[in-house]
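A single protein chain has been omitted from the complex, and every remaining protein chain is retained in its original position.
By written order: A and B. Residues from 1 in each chain.
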Amino acid sequence: MTEPKMVTCTIDGRTVTAPEGTLLTDAAKMLGIQIPIFCSHHRLKPLGACRICLIEKEKTGKPVIACAEMVAEGAVFHTQSEMALKARKGIMEYLLVNHPLDCPICDEGGECDLQDTSYEHGIGSSRFVEMKRSFDIVDLGPIVVLDRNRCIVCARCVRYCNDIMGDSALTIEERGFHSQINTRDGGELECQQCGNCIEVCPVGALTSRPYRFKARPWDLKQTETVCNFCSNGCTFHLGRREGTLVRARAKKSHGVNRDFLCARGRYGYEFPTSPERLHFPRIRQGGSLQRAEWSDALGQAVRAIQAARSAGKAVTALASARLSNEDLYLLQRLVREVAASPHLDHRLEQRAPLPGPLLKSLAAFPALPVSAIATLGSALVFGEDVNEEQPLYGTSLLREVHYRRMPVVVAHSRRVRLMQEAASGLPYRPGSELAAARGLLKSLAAHQGAAGPAEEVRKMTAGWSWEALASGSGLTEAQFEKAAATLYSGGSRAIYFGSQALRAAEAPDLVRALIDMALVSGASLVPLWDRSNSQGALDMGVLPDLLPGYEAAPAPGWNTAEILRRSASGEVGVLILAGADPLAHFPDRKLAENALRKADFVLSLDLFETDASEMAHVSLPLRSYAESDGSVTNSERRVQALRSAANPVGESEAGWRIFERLATGLGSAWNYADLLALQEEIRARVPLYKVLGRRMGPAATSWALPGASLPGAQPVGEGKAPAAAAAGTLRVESGNSIFHHGMLSQHNKVQLKLLPGPTLFLAAEDAARLRLAEGDLALLEGPGGKVEARVKIGGPSGPGVGFYPDHFAGAEANRLFGPESPFADIKISTLSAAVHS
Amino acid sequence: MNDIVFKGIDTPNLRQLAVYEANGGYAAVRKALKDIKPDELIEMVKQSGLRGRGGAGFPTGMKWSFVPKVSAEPKYVVVNADESEPGTFKDRELMEKNPHQLLEGIILAAWAIGSHKSFIYIRGEFAHIAKILEAAALEAEARGYLGKNIFGSGFDLDLVIHRGAGAYICGEETALLDSLEGFRGQPRLKPPFPAVKGLYGGPTIVNNVETLSFVPFIVNEGPAAFRKFGTEKSPGTKIFSVSGPVKKPGNYELPLGTPLRKLLEEICGGMLGGHELLAVIPGGSSVPVWNKDYLDVPLDFESVAAKGSLLGSGGVIVMSSKTSMVAATLNLTRFYRHESCGKCTPCREGTYWMEKVLGRIHRGLGMPGDLELLLDLCSTLEGRSFCALGDAAAMPVRSSILMFRDEYEARIREAAGGKTPETAGSR
Partner (left out) sequence: MALEFKPAVVDECRKIISRYPQPRSAVLPLLYVAQREFGYVPKEAEALVADLLELPPADVAGVVSFYTMFHRQPVGKYVVQVCRTLSCAIMGGDNLADHLQKKLGIGPGETTPDGKFTLKWVECLASCGTAPVVQINDDYHENLTIQELDRLLDSLR
């Protein structure tokens, strides 16, 4: 890309130099000059409607709007001249014509742009003496309350919903001074319930129903920390009132997300202060877990580890990738150094976890911040419903598709949201990721010049027949060609892949093909991991074959499946479950049950009672992220600070403190004065993490593995064709839905309103074929067993492929799907028809 | 009078292609597609000095020349047939009586900029005229005068007649484009200007019906013939639509620069019996009003502007002593309040507020300071709104207070008990 031309102009007597095309509002900000805005928003195209940003431009004779005016060489602007102030004051007065002046009772009071700006412009009352418009206040579903009386028709909400989220659930109806926000029919919002409309509303017209009347901003104790759900790592402020978390809110200037949050981030704040949290250590006594003292519980665990070691049995650990880097680092030290065992992992869902060398190759690709999407030339999203699983990436991509028609290729088994709008889609058959990837790789190589990796890949792929690739994936050569052409039509490109690719039965081969694609096309390669700290778990070496910092382990240990298999066959002395519940997440639930039953000793650390914790010998209450200090690393490898926002629940403890106490109990001389001391050690041991520590802010830099060499093209064969779904069944897949994440969110009341329980999403035509209606209770029978679920039409399903989100105890996906593959052909029968009002 | 676009306008059956052609129709297109290169055509229009008849008076040839020669996106010609400026009814007569002249103008414009798809955006209320245009287009297409391979030249032009649905703002060219694309008809930010990025993001010229209707003459007779009429800076003729209590209201094509007195007294035959001239709005409701002292102003863009008003669309609204200026201003303010698209704050709230204040003055409930308030509201509207509708709404208010302050003050002084005057022009 060419360097942008720089332009110099003057604002309030000071000169500023900015790239051509910079908006005046941004140029002013560079000088620390704030120009008020209402309708403008950093994610949205300029609208220029509210006119509150009027400033003077010399030689124009009338004021100009700073939100749409661009810097121009030699131009002179005044934001505080008489003309500018008079213009803005006039607009302010107009804005208050129909706006109530009752700030003290408004939910936005104290956080309102309109209030602040009117104060700044010295307006407390209006010369308008007539009756104002008046509307009833209405609920737009479980999340949003609309008070049209306060609306200033800036259209931020409508445009955000449409342009950024792709939902178009809101519109402006009528015109002129009758203009008002509405849904399609005045009823509930039909959308992802992300609540961003509330966030972008500059006044109190859209407010949060869950938060309504809960607190006033000044009663809240607010702490900035990082969302614990997906690996986007959004920064938010958790607001606490009298010991309870009452809201999560992002701030424009903070974090990778700035002011964006998805529904689960925004409404997932309840579980840390849920009354269901575990409060005390428990020890198994006579078949059940009984409350115990910490010292006794830890003592039992220490003795169990000692016993295992002296019996020559394995000490193993499975960790949750929601734990902090500090927790994870110390867990691996405990297992490796104190228990002298190489057997640990954090990947529970993956059927074929990636081997160390492959992970190292991925880490050698330069990190790519999510903000880079705004300037990417093109993108490929492979095996990831990016809007459902990684909403920040999803909306960032969608925005570019909407605003500059960025060429995007989406490869997924379902016609996911982004695919519907992308220039090119590769809707492969469920389970045929590998064939699809190889087809695309072959096309990509065919397009590129003679030399380099493309030549190698061309040789490798020469023998692959289009017939086999096509029948293997359900796609055509022309589709692959179009996808390749689309990816090549932009300048800089990036390839994203996620959970569907990672959970595939042939994930390692698939990732090899993706690496080859990136090398051939010169694209960045970005894995979108499942959990908030999956990246940290890799970096900290919570893996059987990599030490912290991607150093190969001298003697590789067992991965999750092996640990459970060995345990089931009686080889495991101790199984530590650090926030991990293999019963809920490991694909083979029966094996997991056996493993827990057969392990000599199971130590569970968790926030809630889970099926696994109830099978443990000792259960310890773990602090949640919201009560913890530490760090997590997101998918762009940004190391971000967790800060405790709530008081610890009961006697719960931080993970790293528990591991430290176990280690000292086992005779180690560990002694961390505080978290900083631990972070200092991590910095020293893991050079990638030199950013970790005292000064780590929300904008801590991301890291890249230095000097690692990229692997060459991997010689691999063609993919296999999955057979068509059996008659009378529906092929169904699982994953995270936008309303929940993993199992934690089932403790959140608001999220339960959005998706109350086990649900089967399917396309309308499939519902018709299977004689199912929205709201029906259905029995689903799959290779893993049976579950009951409500039927919902649409959602993240696609024609011919249903979706079963995995969030609810008692109906986990692994009770339905077999261990073999992440999709299955499910028999569905109606248990009771929906009750229609 | 009626020298160019209205020439032979009342010829029987002129709507029929054969009649139009017998009177010299389609000669310009035949000639251009064969002998005039697009650039030359643009140059001709530039030389003619033709200025837009939709209201802004922008030089047409210049507008066409802004369209990039090569463009990745298709280019479009869009005809503004929204004719919704109060007091203006000229495009309607042009389309009703001589649709082929417009079609010819469209083909010439498309040839000049290299467009193969054109739209006539016609106001929704003109259902009957849309039908006339449809019939004319069908006939032209059947004869190979429109559509594929026009006159065997290899040049294609598809024409779609698209009805609006009742919104004055859709006459504003960018709101028109949004409406045509299927959105709420609200104006777009400029730049980019439509000539660079217009309909569907492609380079687009938007021209008024009357403007395009002039083009065949310019091609046939040459720019100089056009310049024989009018003034140096406002060449040619223009249709004036005269309404109000004059003896012969209607559309008249006159050389630009014709004095207002001539139009009203000679051509329209003066005022109706019992009416005495009070005020004139010379260019459609969106321009400042004059009192009767301005009868000798020549009606061309420069002269009218020099006297504090605008030529606008050429809609001349005449008011007599039977009209209350407060009521008339309230009427227009209500119009703008009703037609404000609601996108920008000053127009949305300002028209609402101004109507309230004018309303109370009109009802005899005015308060001291109301005129200052109104003038202040005008100042916070003028030059501050997103599009020119905001300015348009302020102009009648400011100018009528300026010209007829006595009447306003009298009403406020009398204010006692909310008596509504009989005078027409309010509701």
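Keep this in mind: a contact is a pair of C-beta atoms (placed from the backbone, for glycine too) under 8 Å apart; a residue touches a chain by one contact, two chains touch by 3 or more.
Just so it is clear, the structure is predicted and the values come from calculations on it, not from any experiment.
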Residue of B:323, B:345, B:385 or B:399 touching the missing chain in the full complex: B:323
Specify the residue from the set B:25, B:105, B:216 or B:249 that touches the hidden chain. B:249
Sole residue of B:26, B:168 or B:301 that reaches the chain not shown, by the stated touch rule: B:168
Sole contact to the chain not displayed, among B:179, B:258 or B:380: B:179
Touching residue (missing chain; options B:115, B:241, B:303 or B:399): B:241
Taking the full complex into account, what residues of chain B touch the chain not shown? 74, 83-89, 91-92, 117, 123-128, 160, 162-168, 179-185, 200, 241-245, 249-251, 285, 315, 317, 319-320, 322-323, 328, 331-332, 335, 338-339, 341, 424-427
Interface with the unshown chain - residue positions in chain A: 162, 167-175, 182-185
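Operating definition for what follows: only the chains that are shown with their structure count from here on.
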Using the average of all C-alpha atoms in each chain as its centre, how far is it in Å between chain A and chain B? 54
In the complex with chain B, residue positions of chain A that touch it: 46-52, 54, 61-63, 68, 86-87, 90-91, 93-95, 97-98, 127-128, 130, 152-153, 155, 172, 174-179
Under the stated contact criterion, what part of chain B meets chain A in this complex? 167, 184, 189, 337-346, 348-353, 356, 373, 379-380, 383-386
